[in-house]
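Each remark here refers to the structure printed beneath this line.
What follows is an incomplete set of chains from the complex, kept in their original frame.
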Amino acid sequence: MANAVSMKISSVRETGLDSNVLGEMFRRMLRIRQYEDAVNFLFLQGKLAGTIHQCQGQEAVAVGSCIELGDDDYITTTHRPAGHCIAKGMTLHSMMAEMFGKLEGCCQGKGGSMHLGDMDKGVIPAIAIVGAGVPISSGVALGFKMQKTKKLAMAFFGDGAVNEGAFHEGINLAVVWKLPAIFICENNFYGASTHISKVIGTETIAERTQSYGLPVETLDGNDVIAVYNSVKKAVERARNGEGPTFIECQTYRRTGHSRSDPNKYRIQEEEAYWLSRDPIVLFRKALIEEKMLSESEIVAIETEVTKEVEASIEYARACTDPQPEDALIGVYSDAEEGN
Amino acid sequence: MAKMSIVEALREGIREEMRRDETVFCLGEDIDVPGGFGGAFTVTLGLSTEFGHERILDTPISEAGIFGAAIGAAIAGMRPIVDVQYGDFLFCAMDQICNQAAKLTYMSGGKLKIPLVMRAPVGATTRGAQHAQSLEAYFCHVPGLKVIAPSTAYDAKGMIKAAIRSNDPVLIFEHKLLYGSKGNRSEASSLSPTGEVPDEDYIVPFGKAAIRREGKHVTIIAKLLMVYKALQAAEELAKEGIEVEVIDPRSLVPFDEEALFTSIAKTHHLVIVEEDHLGWGWGAEIAALVAEKAIYYLDAPVKRVAARDVPIPFAPIMENYVIPDAQRIKAAVREVLI
């Protein structure tokens, strides 16, 4: 971690992306932030059941990773899925309705906050067992490779997940079978309350992972452009049949691990450093400084997103409650088809 | 005597045994990181203050690893208490629990002791299918394990102490809605029963059921949260003149057959209630035991009330429909009494 806090991110202009795409990236980051803030508010009001694991502060990782992907590239996500879902193009309507447990929710109210997903957008229902999405993601990549497509699979997971056996087994399969897979480790330095330094024997997760025999990188996950640049190369590798890539994106939660966690276990300097580097603020600044978007264009996006989030809440509230008996359907696919 | 919640009773039980025997220690994810949670449901909160971080050992997220490590430490002469944050994660350590912990003693020709306590919170709390399961049946089926499921503070303390002193692997199921955890980690729909807990040392031995309410018309056997749902049903049915006897097995393996048979010899009717799934669930064995050994006591077929056979859905409307409630229990009682 640098000592002098840099508020600069990688050059926005040098990406070659036009302002439409950059604007869309900004919009998605903002959408994530505002959606999550709204969910938090609703949760504290007692409007939502269960628990929440939020990703404010980690928006750059999700958006920088997903912007190059198509709907038919698949991702796996985790107990903290909202950012990835939004970055991958899911609608706030379908997500918010799910949070309210409604039939119009992306999982018809059966999934909830930890299982958001939508196959139309290539989002496998989020897997809330830490690490378990990794081999599944490798399997998706295997399927895509066998089908001789150019599609790829991307797995999101946290720093804590790398100590799970499933991670180990899954990433190794991607290497030995040279699969079109990308592993995005969101290193926010904590697995729940436990600091990364207590649970792995290397400085970075990339060091720990390189020995599987694949390209690895550690980068500033609050720099959406750094994420984008790195993922872009990984996407090319995957689509060209050159195998998997591992990218460690260092980032930070601006919220607790779940619900009302006050983060009392965090290291103060570390927290101060990271909280001062809000990925949305950094990106906004860069967009304006490099003149890719004007202040007023950005404000327009901000206004739109605010409205969109409000609309999603209104929509969700008005959606249909499931009937109790709806619980009984959807267990098997065959049954639904009458075989 | 002190009034305690189950979470306090478990914590005190662990504390007393850790004081008594320095080979006892806890390991698990986030069990007492300074400033942290004290485990997913605060059972181990603050214990590191007294015992230090060597004996309250925070681990990586590696269920197979830490259950394996607990087995190894037990082999080395320690008495580990290992936990998962949610029972559902036991599947990640399934090989270590079922193929190793449960079998090593036997494979050694009975020579190797595995004094090991495994803790697992169960029950549905509107968190969706992967944080909701009741997993008792899977583990009752494994010869070599002991399985307990305390539902009161008194039993929680007495049984965890018995488990710690046992020389065998013991799996203790704790219900999330019965803990009575406080602060940030309290649960919305929690029942939080508190109860009298003696100050002096005591244990609750395994294999003895508790009769939570006496009655003469019908027996309900229920465990964990369902004990309370059954008591609620019994209360309501009493107003109609139906006297329900409620049995809480507490210890699932070994199981107190006699208490059950004695009760149905009196009531002639049996309803089995649990939060685990119906098919091949814990209750199936209870029904089977009765069908084999005590069927002549009954005046009517047995009836099981259990979670419907679907993964647990998120939306409260559906979750409530899947998990048994007093309403369904009452209907079952009426059915067997017809």
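In order of appearance the chains are A and B, and numbering begins at 1 in each one.
The definition used in the following text is that a residue touches a chain if its C-beta (ideal position, glycine included) is under 8 Å from a C-beta of that chain, and two chains touch if they have at least 3 such contacts.
Given the structure is predicted, the values throughout are model-derived calculations rather than measurements.
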Displayed chains are single representatives; whole-complex counts = A x2, B x2
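The working rule: only the chains that are shown with their structure count from here on.
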Roughly how many whole angstrom separate the Cα centroids of chain A and chain B?
-> 36
Spell out the residues on chain B that touch chain A in their complex, using ranges where they run on.
-> 29-30, 33-37, 58-65, 88-89, 92, 125-131, 184, 188, 308-311, 313-322
In the complex, chain A touches chain B at residues 49-51, 98, 101-102, 107, 109-115, 127-131, 160-161, 163-166, 191-195, 198-200, 259-266, 321-328, 330-331
